[in-house]
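Selected chains only, in their assembly positions.
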Amino acid sequence: MPEVILGLGKTPEQIVAIATSLLERADRLLVTRVEPEAAQALLAAVPDATHHPTARCVTVERTRVPKPEGVLVVCAGTADLPVAEEAAVTADIIGNDVRRLYDVGVAGLHRLLDQLTVLREARAIVVVAGMEGALPSVVSGLVEAPVIAVPTSIGYGASFRGLAPLLAMLNSCAAGVGVVNIDNGFGAGYLAASINRIALSNARTD
Amino acid sequence: MPEVILGLGKTPEQIVAIATSLLERADRLLVTRVEPEAAQALLAAVPDATHHPTARCVTVERTRVPKPEGVLVVCAGTADLPVAEEAAVTADIIGNDVRRLYDVGVAGLHRLLDQLTVLREARAIVVVAGMEGALPSVVSGLVEAPVIAVPTSIGYGASFRGLAPLLAMLNSCAAGVGVVNIDNGFGAGYLAASINRIALSNARTD
């Protein structure tokens, strides 16, 4: 597993210090919630680091791990992209060839229904949604794979910074949905990677 | 317009007294939130009253008004029926030939998509939903008519007695959705009737 730093609330100096220290013994690193200034500092200090600006992440991969398919990240559009990309980058660096489906929403069902094959090929699906948070329920009704729902704080007023989609997802009428914290793309990507790893290893009792 | 009594929190004796008093001058009456015992007392005192047990309503109609089509009430199943029926009975006694679509939900989209013609023929659609409250968003994405969303208190845990679907509906990604109070089938039926009446009269400025 890669080392992970939550950049939120840390200064660029602190992030660089922790990162360089961890990289003395680790060959893969994920930094999440990195502001642009901290990302610049990190890239200057660690030349082989990669900045993922939409995901607000920086990664370092000094050894490559095999990256099988199986993890799919789904969202409805641009507003939810930072969280969706955080999930995708997280699952990727843990060791997954992540597939993305970023233009499907409940207000335009046909685009979602056009992608049934992609949805049904996944072993673990991360569904990111703000607003009324209905997308995970709709997706879960279409597939058998476990669905990991991520509410986002996108919205205003009675969204209450993501409370609305969080409650919606916890009350999903579709069984098989696990929910993570608001905006927690990292946690969702990590959980999806755990499920895919279990599916692929599958070595303990058989 | 019919006279209306909110039965909630009133004794059978109070309901009978108010109803008989109102019927001295009114020829149509709607009593909502009537417990079975109060309904029995009302039927005994007002022999031409009708009890709608699922809707928890009693109605008296001594003159018939014309009842045009145009109002549609939609919900996903048995748990939401009392609220959906309260909306339907309300719109009916105000003067509407109400259409019902009661077996469509977000976890089984095909049943909803099979009813596109019915959905698109309506002038005002009441959509009742508990759980994650996603159905109004999905319906509104499929039609042009105004959608009136009614959250229900069905559910448990993080439903918080209907708060979850209420917030979801207020944050609907589909425009054209107006929301009423949790379990307020009466208000939704009344608003749908207002819209249909405006559509049919349409006499003021033209």
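Order of writing sets the labels: A and B. Residues in every chain begin at 1.
Throughout what follows, a residue touches a chain if its C-beta (ideal position, glycine included) is under 8 Å from a C-beta of that chain, and two chains touch if they have at least 3 such contacts.
Quantities reported herein were computed from a predicted structural model and do not represent experimental measurements.
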Identical protein chains in the complete assembly, only 2 of which are shown: 8
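By definition in this document, only the chains that are shown with their structure count from here on.
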Rotational angle, Cα trace of chain A fitted to chain B, multiple of 5°: 180
Approximate Å spacing (C-alpha centroids) for the pair chain A, chain B: 41
Chain B - residues contacting chain A, complex: 76, 105-109, 113, 130-134, 137-138, 140-142, 155, 157-160, 163-165, 167-174
